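This report refers to the structure that appears directly beneath it.
All protein chains but one are shown in place.
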Amino acid sequence: MSNAIAKAATGARPVRIVYFAWVRERVGLPEETLDIPTDLATVADLVRWLKARGEGYEAAFSDEAIVRAALDHVHAKPQARLGDAREIAFFPPMTGG
Amino acid sequence: MSNAIAKAATGARPVRIVYFAWVRERVGLPEETLDIPTDLATVADLVRWLKARGEGYEAAFSDEAIVRAALDHVHAKPQARLGDAREIAFFPPMTGG
Amino acid sequence: MISPLVRIQRGDFSLQDEIDALPAGRADIGAVVSFIGLCRDEAGTLAALELEHYPGMAEAEIARVAAEAVERWPLMGLVAIHRYGLVRPGDQIVLVLAASAHRRAAFEAADFMMDYLKTRAPFWKREHRADGTLGGWVEAKADDDDAAKRWDLAP
Partner (left out) sequence: MISPLVRIQRGDFSLQDEIDALPAGRADIGAVVSFIGLCRDEAGTLAALELEHYPGMAEAEIARVAAEAVERWPLMGLVAIHRYGLVRPGDQIVLVLAASAHRRAAFEAADFMMDYLKTRAPFWKREHRADGTLGGWVEAKADDDDAAKRWDLAP
């Protein structure tokens, strides 16, 4: 696929990352657009990459099993593939209703 | 007990009997006060006694297992004792709600 | 424990009025579940349902079912209203409202109330047909008895 070739060539792609509730507070911002390496395959890979970015991320994802993720507004498990997701969200377990 | 002695002496006591829905239609009246023999012990005994009173009663109680009873506003099974009940009701299975 | 509100009436009722009448200023109510039963006409042949009831026993029996619900679940409000007389397709027939701190108790109490209303409250429905004839008495459903039996198990 030409798309895959283009990505492999650049090695990174821009993704909008949004944070909510105490994940947002710990990261220190509600959203950011980051160029993420195209070799990050899964949500868990992205979390590991984010944790290396600094203390706030480290604190937000200190218990990886607790933080939830969504790819383009759809819940995603840690092993879910990032695919072409353009908006990736991280947040605590939900407490609505 | 003096009450029991009094009943045994008279051999009958007045009871208000009320009928609803198709039981009422088959009996042909909504209520009546009858002197029932004091030796009728249970609801089933009373039903048998009523069935001997005529065709309407016979039709109303043709399937005894279907008709429900209440003693003084409380559901009662066929084997329930009539006791001192003053109002005895007979009706089809309920279809409210 | 709260006192349930039970009403047997010919006229219509308003769910909103009953919700508004729940104890105001109590901030411990977290969940309100309501059930409204309506007169249906699937076939388009029904003019009205006539609801016959047993005055006195209807109130007493629903009050007994409500007392049982208050015993089983931690309720902060419980309302049961049942109409009698003639109701047209689309009309309201029965209302149950249960309020509690949490949703599970409110859902279960309302569900329980309806199952027992169906099988124990002395009401009988008869059809009046659109062509002017008197239809038959609505038959009780075995489903309803089965539904009520669910609650005999300890919760």
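Letters A, B and C name the chains as they come in the text, with residue numbers starting at 1 for each one.
Just so it is clear, contacts are C-beta pairs under 8 Å (C-beta built on N, C-alpha and C of every residue); 3 or more make two chains touch, one makes a residue touch a chain.
These figures come from a predicted structure and were not determined experimentally.
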Which shown chains does the hidden chain touch?
A, C
Touch assignment to the omitted chain, from C:I8, C:V33 or C:L51, lands on C:V33
Just the residue numbers, please: which parts of subunit A touch the chain that's not shown?
18, 20-22, 70, 73-75, 89, 91-97
Where does subunit C touch the missing chain, residue by residue?
14-16, 19, 24-42, 44, 46, 89-90, 101, 103-104, 106-107, 110-111, 114, 147
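Rule of thumb we're sticking to: only the chains that are shown with their structure count from here on.
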Distance in whole angstrom between the CA centres of subunit A and subunit B is 75
Please report how many Å separate the Cα centroid of subunit B from that of subunit C, as a whole number.
28
Please compute the C-alpha centroid of subunit A, do the same for subunit C, then give the distance between them in whole Å.
50
Where in subunit B do residues touch two or more of the other chains?
none
